[in-house]
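In this view, the complex is presented without one of its protein chains, the others remaining in place.
Here is subunit A:
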């Protein structure tokens, strides 16, 4: 059994603040609109959809209680369509697609939708608590430190300077701007509408294309106080990485992913189901994988999951034409490029989350769609897409254009 991607759709990303365009749109609405679009763009009878899997990282409050099932109902899917919400932190959106694909591969599903949603302006990050940070015995045993500390440890350990990180961020902004200017995302973008049908957002509004080394240089590091003063998470970092004299805090709002609202969905299906609706598969799924890595540094998973993916697919690095890694923090991508020996020209060619934002639960499905669009635009064959993940994980996928 093979699994194919038939469609990928995403909302634009709204600034995740009170003045963000999507702040008035509830997360259930964001999820509903992308599910409606998948159905309508492909003219499918939703009774043929065997599951809807949505990633969501803060599944509480209005994102709680299995938002996937409720969104399917709200989108007028057949009531026979089940839904499940999953959480693999920042990779939830891709993990949802991987699970959907796994259901197709196994024959459990003929059509399955994987995607994600996060309204970070309405349900703030970390609203769901969790034992890792707050249970002293657990935090102690597993060396808990917040993600930003891990990103700064990556920079320190692998010799990535503040200038390196800022230069990467400036380039991300430049690429995102060019991609928007040339309409490279238009296949996937679904403008978000309000209750009376007006478009409230049709573009990624977090971007700062005018960012320069100078403008970024004036920003204060975001995690220095948390690390060095109160409560002093650098202590924990040095306990785990005693080879470091101190942690170099290089990350700030300008070279880290933006806090935004958004949703995305990817339609995965079998060959037969595509034939039934006369749909042309856009890509074949070659391999899916997740891994666990050291949790304090937290965000070095991508290199390991890339290795696992290539091995699974029986491919080498040179077989990959296009690389996409979520820009959680500049150091994450820079370290990945170092570890994989990748030139910047081959990765994140249309920018990423530093410019456009990272709606936690949805991003994984968004970056997959971005890579798919780019393969088609550039005529390239294969893409390896992955994300670093909280608590030390990595999730990735290899796709091949048809």
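As a working rule, a residue touches a chain if its C-beta (ideal position, glycine included) is under 8 Å from a C-beta of that chain, and two chains touch if they have at least 3 such contacts; residues count from 1.
Heads up, the rule we're going with is that contacts and distances are computed from a predicted model.
Trainee: Suppose you had to identify the omitted chain by its UniProt name; would it be "Enoyl-CoA hydratase/isomerase family protein", "Branched-chain amino acid transport system permease protein LivM", "Phosphopantetheine-binding protein" or "Transketolase family protein"?
Mentor: "Enoyl-CoA hydratase/isomerase family protein"
Trainee: Among A:144, A:223 or A:329, choose the residue that contacts the chain missing from this document, as touch is defined above.
Mentor: The single option touching the absent chain is A:144.
Trainee: May I ask which residue of A:219, A:238 or A:339 touches the chain that does not appear here?
Mentor: Checking each option in A:219, A:238 or A:339, the one touching the absent chain turns out to be A:238.
Trainee: Given the full complex, what residues of subunit A touch the hidden partner chain?
Mentor: 129, 133-137, 139-140, 144-145, 230-233, 235-236, 238-239, 242-246
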